[in-house]
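Excluded from the complex is one protein chain; the other protein chains are retained at their positions.
This part shows subunit A:
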């Protein structure tokens, strides 16, 4: 029979078969990611920061919220490794504990945004038509409102801000970008023949969205989610810096930099504001390296 010769006329894949196991596109992407030195250094730095956040209680030398009015604005010493702030709180302990807040807010605000973005983006991109128009008009509406002003207004109205409320506010104001990206990914996937193929074997809408669209959109979603986490950390720091973020005495990196608004502290006490500044810098930078690494890994043609 003629057709049985097929495996012989394809020596390349036969040769591949011997050397490696079948790798899914995601596994292939991870393999490319591991070869990216910058991305791996990002993973190491972020891993270190996560380690600090997890073991903050052990690493901190003082209670981060305990103030000591007899020991304010002190310099680096064996007692206070990074001195104390204007309320006499230990800067090192606050820095260590601040990593928890930054990472928590960054991660969960990102997660919340991804959930909203995936749901709305999928509906919009899959169904098109009126649903798409409705969601896209709401998206446009959100995008024309100045982000900072919107967040400041909501926070000002709510007055009392807990971490949960803060995460919710940020997520509810940043979803439009991700929604648009997921919608665009869906729109391009919709033209692929395997979607028609899935329909032609009788798959339902839900099944097509979850089994055929989302797994193929995982690349863009992961990349944008990662980059979004970095943005969330910056937003938290920025809002805390101007006093609209997580309220004192909870230690956050943004709160700590607020010390730099005091000219005397800015000139004399670098240990109060430089370490949290660097912490934000390295965290955001490492996350961005990871995000860029993921982008290159999922889309090798982008370079």
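Just so it is clear, a contact is a pair of C-beta atoms (placed from the backbone, for glycine too) under 8 Å apart; a residue touches a chain by one contact, two chains touch by 3 or more; residues count from 1.
Note that in this section contacts and distances are computed from a predicted model.
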item: Name per UniProt, for the chain absent here [options: "Cytochrome c oxidase subunit 1", "Propanediol/glycerol family dehydratase medium subunit", "Peptide ABC transporter ATP-binding protein" or "Anti-sigma factor antagonist"]; value: "Peptide ABC transporter ATP-binding protein"
item: Hidden-chain contact residue, picked from the options A:47, A:215 or A:249; value: A:215
item: Among A:198, A:238 or A:274, residue touching the chain not depicted; value: A:198
item: Touching residues on subunit A - with respect to the absent chain; value: 1-4, 6-7, 10, 13, 16-17, 22-26, 129, 192-194, 196-204, 211-212, 215-216, 218
